[in-house]
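Not every chain is included here, but those present sit where they belong.
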Amino acid sequence: MTMTLRVTVWNEGVHEATQPEIAAIYPHGIHGAIAEGLSELLGDEVAVRTATLDDPEHGLGEQALAETDVLLWWGHIAHDRVSDEVVERVRQHVLGGMGLIVLHSGHFSKIFIRMLGTTCSLRWRNPEGGERELVWNVNPTHPIAAGVEQPIVIDAQEMYGEFFDIPTPDDLVFISSFTGGEVFRSGVTFTRGRGKIFYFSPGDQEYPVYFHPQVRRVLANGVRWAAPVTGVRRAPEVSNPQPV
Amino acid sequence: MTMTLRVTVWNEGVHEATQPEIAAIYPHGIHGAIAEGLSELLGDEVAVRTATLDDPEHGLGEQALAETDVLLWWGHIAHDRVSDEVVERVRQHVLGGMGLIVLHSGHFSKIFIRMLGTTCSLRWRNPEGGERELVWNVNPTHPIAAGVEQPIVIDAQEMYGEFFDIPTPDDLVFISSFTGGEVFRSGVTFTRGRGKIFYFSPGDQEYPVYFHPQVRRVLANGVRWAAPVTGVRRAPEVSNPQPV
């Protein structure tokens, strides 16, 4: 694809609007920080827009999705406020080829659970000041890991640990460890229909993770990787053809 | 597991009840033929019961599922008559460890689509007299393929062809070819939560496939493979533990 990739960064946007201490970390919202990182690293390669829960149709109407090549999703305390109609619409676009990047607490979003079929539950802990997360690349040939330091050191993060109830991923790219001893499959990919899905766990609202240069590199790589590989944009359909 | 495996063979049971030509092929129902094959090959290793759509709660009430180690599922023209409540109940039991074997046109069942997240669509054709299906084992170390002939020759079958819109399977066991030239990933496995899922495509209502000795061998192997590996019987849950 030499065309500009159209990226939508979606964020529920509730923490920043209601908790001043989080607004202080993310003054332009989590979506703002993510969008800024993508533009910084990918430049003209992308056209980035943002959308939040309170936008009409959550900013995810039919036209908005039809004009999105890759959708990033951050949500946490308002998963149940996302309408089922929007979730199904997003699902159809993923099946049709739109890339989907699910971030951190988005593991419990309706769309992630709907695409994967599992509970997406995990072990978590968030002590005062967080824990150090080390993100190890276990897949050096993977495009998502290109140019990323080994390991990524994130000084403070919420702990996410195994067992992480997801299907066996297509590609396991990153595994994290935490101060408390847990491990987590923190960078994993899936495909559904014609769509590619990347889940990346670093990025809690209480820590400035989306300003971390290495995290930004991973997300930029993820956008490139998740872009549709063909011009077709519709979910696979049943057919009843003649013999070849 | 040295204990007896408790197996439930579920069939919508509509074709046999409404189409005499199909009742002639399967006089005890598709479920009857499958149950008979399992008992024949697994003997005391299993206790097999059957259930159909018209049973109360489709024969899949909470107690029935709690007492099922492996559930086989055959459906075709009545997928939409299966209640969403039962589908969600089955899903919870699969996540909790119950094995699930989905058969043939069950690819379009609510439970299969719900567990996998994709459309599960495919290419199909059913000419007069069917097509010959050859089922090739591409995974000789897999327990599901143990003792199975290479290839399984099924003289007449409906054609199912690629692209089959499923997630990348954990294990690809069988690939079929058909007279018309199509190929199909006809034996594939997945895991969801603590549960193991096996999809096996041979078995249309218009052909006596479930009497085929090799098909019976595959299903018997599948039941053994899909049995829970631990005594735990609940879906994975979120937890918030102290450091180790």
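Every chain is named by a letter (A and B) in the order it is written, and numbering of its residues begins at 1.
The criterion applied here is as follows: a contact is a pair of C-beta atoms (placed from the backbone, for glycine too) under 8 Å apart; a residue touches a chain by one contact, two chains touch by 3 or more.
Treat the numbers as computed from the prediction; the structure is a model and nothing was measured.
The complex in this file is a homo-oligomer whose displayed part has 2 chains and whose full count of copies is 4.
As a working rule, only the chains that are shown with their structure count from here on.
Centre-to-centre separation between chain A and chain B, using Cα means, comes to 33 Å. Within the complex formed with chain A, the residues of chain B that make contact are 91, 95, 114-119, 121-125, 163, 165, 167-168, 170, 179-182, 190-193, 235-244.
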